[in-house]
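Every protein chain but one is kept in place in this view of the complex.
Moving on, here comes chain A:
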Amino acid sequence: MVTTTPLEEQLLELAGSVPDPELPVLTLRELGVVRAVRAHGTDSVEVDLTPTYTGCPAVEVMSLDIERVLREHGVREVTVRTVLAPAWSTDDITDEGRRKLREFGIAPPRTVAASGPVRVELGPTRTRDGDSADGTREPILCPHCGSPETELLSRFSSTACKALRRCLACREPFDHFKEL
């Protein structure tokens, strides 16, 4: 573990306070995508940012926002580096981030179990994900009414990181931040 200076911690907090461009209720720190900040002297800073998905188009906006915020706080030179490893996982979203997602109407991701492809059987599985068919995983709760009875409408939704579901109790459709 590299030791961070008090200045770097302060800058990390600043960079992490930037709202996510697509989910503005979350900060980048809550999303878990700001990995590290390194200060070289007092006016040159390097920020490590990791993308959620490789092709996530929000990364460029995130970089610009981080640069802007740090510059506003007197840092003259800001470099944002995109780092791929270790790969981001939805487990990196903080508890506070999960709470905010739910409040915003998005079902937060569940904890990721084993990696690898998930077997999904067709047929009588309308209200179950393949991974919950064996009953070992918690259900996805409706962010509006809290019901565990929800069905998958589409495995892909408004952004690469979400799936579209519908609540069978209150009938509201909602986005689910899918586990990665």
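A few points about this structure:
To be clear about the criterion, contacts are C-beta pairs under 8 Å (C-beta built on N, C-alpha and C of every residue); 3 or more make two chains touch, one makes a residue touch a chain; residues count from 1.
Here is the rule we use: contacts and distances are computed from a predicted model.
Missing chain, UniProt name from the options "Carbohydrate ABC transporter permease", "Nitrogenase cofactor biosynthesis protein NifB", "1,2-phenylacetyl-CoA epoxidase subunit PaaC" or "Peptide/nickel transport system substrate-binding protein": "1,2-phenylacetyl-CoA epoxidase subunit PaaC". Only one residue from A:V80, A:L101, A:L141 or A:C167 touches the chain missing from this view: A:V80. Interface note: of A:L28, A:C56 or A:I93, the residue touching the hidden chain in the full complex is A:C56.
The hidden chain makes contact, of the residues A:H40, A:R68, A:R99 or A:R155, with A:R155. Residues of chain A in contact with the chain left out of this view: 51, 53-57, 63, 80-88, 115-118, 120, 122, 153-158, 160, 164, 180.
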